[in-house]
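The complex is shown incomplete by one protein chain, all other protein chains being positioned as in the whole.
After this line comes chain A, so read on.
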Amino acid sequence: MASLLLQNIAKSYGTVEVLKDIDLDIEQGELIVFVGPSGCGKSTLLRMIAGLEKITGGDLYIDGERMNDTPPSKRGIAMVFQSYALYPHMTVYDNMAFALKVAKMPKAEIDQRVRNAGKILQLTDYLDRLPKALSGGQRQRVAIGRSIVRDPKVYLFDEPLSNLDAALRVDTRIEIAQLKENMPESTMIYVTHDQVEAMTLATRIVVLNNKTHTIAQFGTPLDLYQRPENTFVAQFIGSPKMNLLPGTISAAQDTTTTIDVTAGGVATVPVSAAGLPSGTEVQLGVRPEDFVVAQPGDAVIFEGQASYTEKLGEVTVVYFTPRDGEDSVIAKIPGIADVSKGTQLSLTASPDKLHLFDASGHSFFYK
């Protein structure tokens, strides 16, 4: 039940920087997801909040109190580990009671808390079992129960679903969402590399960039999807990733900008690039699902020959032959489209679904 403030947090191992300039203001009751590709430092950031990794720069405040040098157990946090980290020699009951016993809490209260957590997590029938006699999903719940009994200010989750199979992952994701709903006061931080988990669970998402080791964007899930600040976020959120079509400005008006796409095609984007001369290089971003097949009279943004198609029933994913040095353009057409290898397609998209980035990858929307 706490707010978190990270100011200018940095982490380096010797001369190797793994995180820098991390500024986050997290309010009480939020569920914040750290997401990013492998090696972006998301787990390291979580472990720094937990106190398992030393903070090498900046300040961490929990409820306004500086925590940089406070030992992990005094920070009012509880953590669910990727491997669950259950104590294999203790029963489910003792696993959950361990922290309370260490804290010398009265027996009656320990018992009441553990049984309560067991009830919330449907573990009542398993309290006497050892972890090895539980299924993966049950172990996961014990790990969560171990956090709940401590009634921490902040819950930390380190990729808690990555050891579960696909079906169980969906169920457990929903369980965590419901758990959060039942504890609206508690603050949670959740690390994952799975963007579906990020999009469905988070009140706000922190996208970390593995090249610059900084925050690429911090915002609500739909913000990240609809208004990515840069090409890194644009291509990280959404699957398949957003197409980036190189082009040049042909006319910059007050509220719209017209782009000549290098591969042929024209687009008018409702953002201002006022002051920039025509001929300035830009990147036009179009999500695969935002492409529609152009009708006669529509402004064609992209034209090409399908080189490969995936018919998933619900959608048809079309891959176009890439131009030299560029990624394949991908379009997601609803339903079972009559497209196969070699089919020539003209695509367009609604102007409000278009994204425009400058040559260095920053969105014009935020200028």
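Note that a contact is a pair of C-beta atoms (placed from the backbone, for glycine too) under 8 Å apart; a residue touches a chain by one contact, two chains touch by 3 or more; residues count from 1.
Just so it is clear, contacts and distances are computed from a predicted model.
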What is the protein name, per UniProt, of the chain that does not appear here: "Tripartite tricarboxylate transporter TctB family protein", "histidine kinase", "Alpha-glucoside transport system permease protein" or "Response regulator"?
"Alpha-glucoside transport system permease protein"
With respect to the chain omitted from the figure, which of A:50, A:294 or A:356 is a touching residue?
A:50
Which residue of A:62, A:78 or A:245 touches the chain not shown here
A:78
Contact residues on chain A toward the hidden chain run 50-52, 72-73, 77-79, 81-83, 85-90, 98-99, 102-103, 146, 150
